[in-house]
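Before we start, here is the structure in question, set down as structure tokens.
Here the complex is missing a single protein chain, while all its other protein chains stay put.
The block that comes next holds chain A.
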């Protein structure tokens, strides 16, 4: 994950498909993980974007109704770790690995950011 916008785009797509009953996976959360992936292999998406035992950092995504209240401390208390600012995201990310997973071409990097390339792949994956 290089930027929270990446997750927002994946989540927006998931919520949209959920609302019209056209998700590719069985749950909204699974759909978000699936949308983050550049390919259509669900288990691969989980391997790359879901959490695993070897992870040292996690990003928690919550989809809630506008009217519903959410107790963020409740959620945070379920995590054994230190909560850090999203500003630190770049330090937690292996950019080279991200480029490889999304197969970002060298030409692409000249016309936009890495995030731009990622967003395009997420939004046009099923075209």
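To be clear about the criterion, contacts are C-beta pairs under 8 Å (C-beta built on N, C-alpha and C of every residue); 3 or more make two chains touch, one makes a residue touch a chain; residues count from 1.
In this section, contacts and distances are computed from a predicted model.
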Which of "Large ribosomal subunit protein bL17m", "Trafficking protein particle complex subunit 2-like protein", "Armadillo repeat-containing protein 8" or "non-specific serine/threonine protein kinase" matches, in UniProt, the chain that is not displayed: "non-specific serine/threonine protein kinase"
Where the missing chain touches chain A, by residue: 5, 8-9, 12-13, 16, 20, 105-108, 110-112, 116-117, 119-121, 123-124, 127
